[in-house]
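Omission of a single protein chain aside, the complex is shown with its protein chains in their original locations.
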């Protein structure tokens, strides 16, 4: 018996632009509906339980998470993120998955119940794309089955690693082994025993004249001797357990050369391919967070117990305007990310690069501001554990620096744009040439002489 | 011989989102290409000529405009804006026309060469939708043929007319006539002899208990006795000639009762239908302005003559970031307006209301800011007639107040949103109920007692 | 032997406006210098130790704090905040103390070493101003000697207590006792055994027709039976131990009637007097935080290890501009708070009300933004415990809601301002009258007729 087509006039579909809705295939509608039902009934109401379990055993996957993962897997909700081009993929387009990701974002750990969380998503994609069969057998398939967890280790404390050519951890070949020495930040905590694999980017050939051929990526089992976690890094005070963000020391860490991915010196090639869809996922999850924060704002605005100067919070015009502005901006952001996803679907990841950067630059900063305003509507309580808003804000704030700060991405976009200036100038020179003819034709050469009209259209002599 | 399909990898198409491009029919692609060619070759280079002709005779259509209109009409570029549902329409969807409107917006008078300028567009739509055959014969068809110009007269100086229920100009029925007395602002200048018709909104029934049945719309020939233009209103100092913005006095102005549109007391019904697509046009034209301003920024950034401290303006990282930010925001705005247009196409104007408000609130304020930054890159020159940026900024600034200031629209959106709060609260109560069950199931009732967990999910008792 | 006059061309004095510097008396110069030396040598370098001690025993004053307090007291650095008008005061003006407060703010716990921390400062002032001798003996003098700690209990979870007329905790007189029932938020944690006293604002006369006569303030010893701390409230995830922010239940809590301050129904009178200087202290401490954050920005900007794209962070023009903007805004904020302090000195606390509101509204939001930008310059690390910036930001963010959210204060200022509109209108009417005479005199009555010139100067008829 066929599953009935979901009702697209209700949530979550009622929020989608018409053009998006028309592109969602029946399969996708059903998956999105299933994800929605899952998050609404299994995740949002379970936040307290998850917190309580984690409070008892901070660095282990809580039993409820294990149970929910098993159940989600059984329901066919595992690995939805994996793009269609992979044979292991459940078949959603980037746009279809973006819809799922927004819903997952409502609870920060919901994606994990569906094996769709960072850094797993990026890692799985990387392994699926660049590993050989043996490596896949050992690492990719168990990850897809959710049997253990993985980490991605790139950032370093001692250099500006947002410019990856600076990455300095040393990887030296000694016989059949690579030997590593150095420090890393931010990869998921080893304290969590589920984490079995680190994908490490390091420097194998520091003197290669091409700075994009100096680095390699290696598969590092977490129990490799010499590989130590110094401490967990908190993010705005949150320890982010049980995943965490470790600070690591590599001291004569040794793995077989067969652990290199794709080949020595090919880390940039791999990194390039890794980040696109993941940034979209982050951004859609953030929009999900923004939506939930917005709902809390509506709840507070209409809370009959809270009446400063005798009016509901939502009866103050200033707050009415604030709520409208949040709504308008959230919807604009969704259009930006959906478009980026759709561009990847239509034209490939490379063409999607601009849309991804656009999402990465505009979404986190705006969503963080929106959540901040929602907190403000809650007054003092808004900053306490009486609402989840502080954690939500922190996640948005974190994404502003994850994968490089806003400014780095803005610079990249700006530099790309300036390369288009030549064409623009050429076009404007054509305007100028036609204008010169028109002036002659209308006998206005004197009146509209070059030295007293728009400089901008003049050739630069 | 069939016209070849335009190359969609070049301008103007290369700027469109993939989803938009895929919706443009061959007919539309050709029209858009034709509009693009027209504006690039006939309008942008002719700006100086138009200015010079206007300088000589300020309140008349310049000869070049008359000539371009004739030519554009001959090329089939007239009235492209008129929506498909009208039998007089050339057949573009709202989305397809939005593409045209952006291009037209590059030069503020380009739309007029194609009979696609405000207030003509709104007026024509209104007349096409609500007039009887006799009225259409007299006013609509000549307007579509571009034989004269029309004006829309709604704003008043003595009341807050952004809330149209306040409109107070008196219209009294006396026998077979309506007699008007009062003042109006902003309708196009009567000093321009081309303007033959004013569509007036006034008050016929001030004591009707339903404030939305008190007003009527009338057709007022511009030469009606008693109807005087007191002065032209400048906008930020610009007289906006030859269209202008008049300040009017109605003193015992008399028209036959047959000049009422749709019927007495039906002005709100008409006004409702009028504004939607027009706001989209304004917004797309503004994006066109923003794009041109952005091009000037690129031109300046790479102008080899301008090297403060020895670097090109575009070599300063601060400006690289500014240029990126402008680019990203302009593209986000285009997504917003395209989506509003597409929603109207897919679901009708009423469903498009939110998207239209979103465009109206986000586009003008952002484009004005972007143009302002472009001016700033030009230093002192940026504010002078050496660039068209001051006029472009002024247009964007004006649209922030046209059809009511931002805040009025934001309030409307906010009030609509607050009506959804009930559903949100109900949903959150369901989360709470499920959470209660889970607490029982996990034996965490004490630990997660209501009075020490998230207040937000608790029912309001 | 006289202490030498401090060198006012070095820190901390070199930052002060000339007008401020000229108002600092020799006594104050020495105190400020002493506070500066204290914080530079005893507090800033000791932050790690304090953290480590607190990590071991979370809800007790760390031994180092106890030691530093004893030493600061011996050096004459205790209670500097207490205004000159109190006989217990060390004699600094508000302006002079503001200088001290900025320095103390560099480390959030430094004020406590000098018994100048919130809520102690407000509580001490309140007790000094409104208590009778017996109450002073029991509570004020030990507090001044630093023998125990106190808390202020006003905010409630179930009402909008930023509008204090809503405060609802019930205080009923029964014989010689008051009996309290209700809930409170945010007063310092009872878990810290040093906290001996709670100053409670509650409702004694809910039906009094004057809503500002319904409330009373009581002295509540922390070990009073029935007074329970339900949990600690975190602020953006930080527990703020060992002070904390408690969530309290009052269940038939009973104190003798002699514990009322000033008399029943006089809480508003007391509250009025309490908040002024305390807000200034908060704001100056925040400026101190902002200054330190700014120093971290400079440190990062010149860190030779961090060179994205081959340039120091401080060699990017965009960052040069950011650093300048932070510097300019911090200095402007200091002018605002210094002026508020000086106004209180010159004209009394009541006249200072506007300046205090100005500080409260402008400082926290701006300093929070500045710290946020400093974090961003540190990339991912900026959000971790590798810098103290996250805690600093959190403090600034918290002050945005402490004592009522920004918007509440802005509303108050706005309402006060609108009361001045009558005078402004009257002044503008005089302009209009003179203008009428001038028009006559110059024969320009027609040309400058009322209905075509500036509406704004016309009388409203």
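A, B and C label the chains in the order they appear, each numbered from 1.
In this section, a contact is a pair of C-beta atoms (placed from the backbone, for glycine too) under 8 Å apart; a residue touches a chain by one contact, two chains touch by 3 or more.
Since the structure is predicted, the reported quantities are computational estimates derived from the model, not experimental observations.
S.K.: Any idea which of C:27, C:49 or C:257 touches the chain not displayed?
M.R.: C:49
S.K.: For the chain left off this view, which of C:102, C:243 or C:342 is in contact with it?
M.R.: Residue touching the absent chain, from the options given: C:342.
S.K.: In the complete assembly, which of C:128, C:220, C:236 or C:361 touches the absent chain?
M.R.: Going through C:128, C:220, C:236 or C:361 one by one, C:361 is the residue touching the chain not shown.
S.K.: Which of C:249, C:262 or C:299 sits in contact with the chain that's absent?
M.R.: Looking across C:249, C:262 or C:299, the contact with the absent chain belongs to C:299.
S.K.: Give me the chain A residues in contact with the hidden chain, please.
M.R.: So the residues of chain A touching the unseen chain are 157, 183, 230-231, 247, 249, 316-321, 451-452, 455.
S.K.: Please output the residues of chain B touching the missing chain, sorted low to high.
M.R.: The list for chain B reads 155, 157-160, 162-163, 166, 185-186, 233-238, 245, 305-309, 313, 318, 376, 379-386, 390-391, 393-394, 397-398, 400-402, 404-408, 411.
S.K.: By the contact criterion defined above, which parts of chain C meet the unshown chain? Give residue numbers in ascending order.
M.R.: Per the touch rule, chain C residues meeting the hidden chain are 17-20, 22-23, 40-41, 44-49, 52, 64, 295-296, 298-305, 314, 317, 319-325, 327-329, 331-333, 335-336, 339, 342-343, 345-347, 357-358, 361-362, 381, 385-388, 407, 410-415, 417-418, 420-422, 424-425, 427-428, 430-435, 438-439, 442, 444, 447-448, 453-456, 460.
Following the convention adopted for this analysis, only the chains that are shown with their structure count from here on.
S.K.: Can you tell me which chain lies farthest from chain C, using the average of the Cα atoms as each chain's centre?
M.R.: Most distant chain from chain C: B.
S.K.: In angstrom, rounded to a whole number, how far apart do the mean CA points of chain A and chain C lie?
M.R.: Those two chain centres are 38 Å apart.
S.K.: Return the distance between the CA-based centres of chain B and chain C, expressed in whole Å.
M.R.: Comparing mean C-alpha positions, chain C is 47 Å from chain B.
S.K.: Where does chain B touch two or more other chains at once, residue-wise?
M.R.: Residues 317, 319-321, 455 of chain B touch two or more partner chains.
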